[in-house]
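A single protein chain has been removed from this complex, and every other one stays in its place.
Up next is chain A:
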């Protein structure tokens, strides 16, 4: 931290101390001070101490904000001038890591956030992602962006660059971000990125280790000494509050995650927990961990490992207090805010089995091992995009087949009707005329055939003709077999 009289450092920043220029006034006061001091007697010197000492203490009590600076180590040493860069030498950089510690109010203290996004074949999500970026309420100039583009077969890189240029050319300078770095590194992948490939149980261990490597690479190269916070964010988040950074930071925890759900189609019940990697350790899972071999990786959300852990996701109450905290042991990686000091001290995403976990879950476990607070917010929810599961996919495939089948049937029926129309002459109209002639001398009420033909149906007298017609047409339309019978009969008539 800086020394009191290093006023030149603050000169160009303005602020409250500019009204009272330190250097100039210090000189003035010191000359007064010495000229008077020489004439003051010993007794008054004592009095000065008696008055001033309590005054100093009192001022510290009245202004608690002064206290931390007093306790700051090296306050009375000459260290601050030692930590200054020489303006004439452009290759030497000094950083006091205590300046990037991270507090609960980073936005008022100009704390820089490193915003990290691992990307792979993510072009379709970038529009949505940058929509969220523009809306962020944390001061944009304090956010440094770093992307890792790996193993992408689509145009992720080009699309990303386009979006970033648009972002930085915003006419409003306050909308522009700090530094932007894109790192390209392929790790090769044994597993595809489709939902079922990615989320199948056997694929989890190797997949998580690979993801962990990618995250570590990105972190290692992007983290600088002046970052106070690190925020990890997946690109495929659909709904997220623009105040997410402040909301998470306000808790002033070492590591913190929100709850992550996803919306579902109606036929699946509207919504579902998405991220099952945020959990508290349970007795069962600790026992399970002891039985597994050194390289095994426990993954959540699979029947193969029933861990009976309390999950952050399942504790959500849509009307619950969003600030409620829950201690966690493993965390998911969709949205993690951590103090940069956590990563500086060596916590990372294990690309090996660390206490039987890897990647973000292993990161949670490692942070706990290192004594950091790891917290989740059960009632503060962000929404991942809907990615259908393999069961959903099966269901959707069945629905698609069903629709196609019905469509085919419809066509077939139309065709059949047309053939019928062409193959059989419709004599309905003739019959209507003829019937009138045939039956003109008959009392319709006495017609014995009525009951036989129509069974139990109650047909009021005098309306036989019209009802007969309706029935005939509807039968013909519904079932070809029956229709043909009736038509055949009619033809015979």
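Here are a few things to note about the model shown:
Note that contacts are C-beta pairs under 8 Å (C-beta built on N, C-alpha and C of every residue); 3 or more make two chains touch, one makes a residue touch a chain; residues count from 1.
Methods note: contacts and distances are computed from a predicted model.
Missing chain, UniProt protein name: "Mannosyltransferase complex subunit MNN9", from among "Mannosyltransferase complex subunit MNN9", "Ribosome biogenesis protein BOP1", "tRNA (guanine-N(7)-)-methyltransferase non-catalytic subunit" or "STE20-related kinase adapter protein alpha". Of the listed residues A:156, A:285, A:307 or A:341, the one in contact with the hidden chain in the full complex is A:341.
If you put the hidden chain back, the residue from A:112, A:125, A:233 or A:309 that touches it is A:112.
When you scan A:165, A:292 or A:419 for touch with the missing chain, the hit is A:165. Although one chain is not shown, part of chain A still touches it, namely residues 1-2, 4-5, 7, 9-10, 13, 15-17, 20, 22, 25-26, 29-30, 32-33, 36-37, 39-41, 43-44, 47-48, 51-52, 55-56, 59, 63, 65-66, 68-70, 73-74, 77-79, 82-83, 85-86, 88-101, 108-112, 144, 161, 164-165, 168-169, 178-186, 212-213, 216-217, 219-221, 223-226, 228, 341, 343-346, 348-353, 369-370.
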